[in-house]
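The other protein chains are all here in position, but one chain of the complex has been omitted.
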Amino acid sequence: MSLDFAMLGQLTQIFGPSGSEEPVGEFIANQLRPYCDELTTDTLGNLIVCRHGTGKKIMVAAHMDEIGLMITHLDKEGFLRFTTLGGVRIPNLVGQRVKFSNGRVGTIGVEKLEKPSDFKLDKLYLDIGVSSREEAELFVNIGDTAVFCGDFVESGSRIISKALDDRIGCFVAMEALKRTKSTHELVFVFTVQEEIGTRGARTAAYALEPDLAIAVDVTMTGDTPKAHPMSVKLGGGVGIKVLDHSMVTSPQIKRWMAAVATELNIPFQWEVLEYGGTDSGAIHISRGGVPSGVLSIPTRYVHSPAEMLDKRDVEAAVELLVALLERPEF
Amino acid sequence: MLLKSLSELNGTSGDEGLVRNFVRQQIESFTETITIDKMGNLIASKNGNSPGPKVMITAHMDEVALMIIDITSDGFLKFQPVGGIDARILVSKPVQINESLIGVIGAKAIHLQKRSERQKAMSFDQLYIDIGAKSKEDALSKVKLGDYAYFITKCELFGEGLYKGKAFDDRVGCAILVELLKNDYDFPVVAAFTVQEEVGLRGAKVAAYHVAPDFAIVIEGTIAMDVSDREEEGWVTELGKGPACSLMDRATLYSPELIQWVTDIARQKGIPLQFRRGSSGGNDAGTIHVSKAGIPTIVLSVPCRYIHSFASVISEKDYLACLNLVDELLKDLPRKLGVNLIDKEEIV
Partner (left out) sequence: MINTQMQRSREFLSLLSIASGVSGYETSIATLVKERFTTIADEVRCDTFGNVYALKKGNNKSYKKIMLAAHIDEIGLIVKKIDPRGFLSFTSIGGVDQRTLLSQEVLVHGREAVPGIIGSLPPHMLQDGDSEQAVKMEDMVIDVGLSPAKLNEVIQVGDIITLKREMLPLLNNVIAGKSLDDRAGVVVMMVCLDELSRLQHAHDVIAVATTQEEVGVRGALTSAYTLNPDLAVAIDVTHATTPDTKGQVTIELGKGPAIALGPNIHPAIYRHFSEVAQEHRLPIQIEPIPGSSGTDAWAIQVSQAGVPTGLISIPLRYMHTSVETLDMQDVLDSGKLLAHFIASLPNDLEEFLCY
């Protein structure tokens, strides 16, 4: 399978923190226009891509937003204070570069600390290379959001980049839509605000009332030195979610997904994720309940500027999603 | 099945009656004399009048358990362990009291705990048994101070060729000893089913003194830590590799010459054998080998995972191999001891 990984490169580098996903949506819309019947954006900003068909209404969800920062204060010397947007790990922030939508880049610094345990968000600041509040205001305002800088790099079968969570999900969904011959009613939703509480998926699922939903997102791995025990590993195949904090996948759905993968010899691994959740968490309890499953891309260093995944797992994910859309029986 | 019955019987140090009665019934028809000594040890002998070395084989009847030491004003039972028990295994388990009464060891619900509490183990003085009593009086009508509470576990086949159950330490030894008594040897054999091993090897001390054997074999259930990611050097023994011959423990340093003999016999007869590779713990050999002027003693053990807990695990192969090996050792024993005697005469 030849996937358009160059396009993934572009997709990961687009600015799109929670609440400011429009540029990502625009890019995806342009890519998918030839492959769908209808493109809309809803109240919260979800991009909804429909390809009409008969049979079941299947919702595919991948979130466009990435984690980032929001500016809360500008001081006299032009240093900025900020809060986090989504699950940002504070101890990893010092020395990171972040970028605003206008392209302005800054470095995160830290005050002098008495002891390591003082390492708190309020000791950090952002330096955007200005020397006064007035000068800073030329580029940044309170409430502006920024994302981490992290180039897209291909390293053998591995890919390293920022925002693979969850542009890789968007990518898998896009590539699947291009390839699938499913005759069912397909609704691909590129959701907003997943990182701050799966909010886009929630409203989209309510509005769409699908018969079945599949989310595509990243998952963590246990294959690094002295990692928290987890069986998922890079290159081990697409993850089929059994459980995370937001959802227990119904046994019928997980067996259906595994059966299709087994039949087509698509490598897969069971994913038991002890932390976090994804769009399906919100979708599966929409209204009277929506049968839902998740395909996961094993990813190391999730929520860092250098997330890493394996192309083979991405290929398996696309292949499995295409197949699932063509035979939604469970 | 003998092992299942023995495992499911309740009998801790000082309360071995049920086990003693059961063993007695089992061996009555094929032993010559059966006595119960002043400690409560069950002493059975065969071939008592023949010449030759007198061999004592021992296994202890007692298991670890809990003793009721107080009853609270609202009818809950406080307890302390009899023998070595890690209090951390007790929470959320049922126990049997006085054969007719069931109690549970509960704990404050997770919802009511502080986060830090979940990281701290609960100690014996924080734990209690709930028997559903409405009051102290209600509890006292069913339980007396000094009563015992036992683990409730069925002995069953487990996994591939394994058994799961409580009290394998040392009911496996008791079972093997009962089986051995069915055989005939042409020298005096004394079986000592001992009491109070778990509280200090005390029954065996007395038994060794009054039996005064020429040679002793202790049959035990011992520690196997061949689990999970634990490094091999810390396993002590492992399941499925045959009985374990002790080299050293906290109570005994075993004779290299006898260890060599055990090794040779095992090799000759094609019986798997492993060594107990660790020096912690102790067993009846500790008091036997220093009895009177000293008694040559060996220990053979069936490896046992999760010893002193609700559910320990042994391998059936190890159990049978241990039985087989002790039998072969006994058959060879006159030769072994005879050689020694001749050697001594030559020296004189």
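Note that the chains take the letters A and B in the order they are written out, and that residue 1 is the start of every chain.
We adopt the following convention: a contact is a pair of C-beta atoms (placed from the backbone, for glycine too) under 8 Å apart; a residue touches a chain by one contact, two chains touch by 3 or more.
Since this is a predicted model, take the numbers as computed values, not measurements.
The missing chain, though absent from the display, is touched by one residue of B:Ile43, B:Ala149, B:Ile307 or B:Leu330; that residue is B:Ile307. Contact with the chain that does not appear here is found for just one residue of B:Met1, B:Leu18, B:Ile102 or B:Leu145, B:Ile102. Contact with the omitted chain, checked across B:Thr33, B:Ser50, B:Gln126 or B:Thr263, is made by B:Gln126.
In the full complex, chain B touches the omitted chain through residues 72, 74, 76, 84-89, 91-94, 101-113, 118-123, 126, 128, 130-134, 138, 142, 153, 156, 158-160, 162, 164, 223, 225, 227-229, 236, 280-281, 305-311, 313.
In the full complex, chain A contacts the hidden chain through residues 222, 228-231, 242-243, 248-251, 254, 269-272, 274, 284-285, 287-291.
FYI, only the chains that are shown with their structure count from here on.
Averaged Cα coordinates give chain A a centre that lies 58 Å from the centre of chain B.
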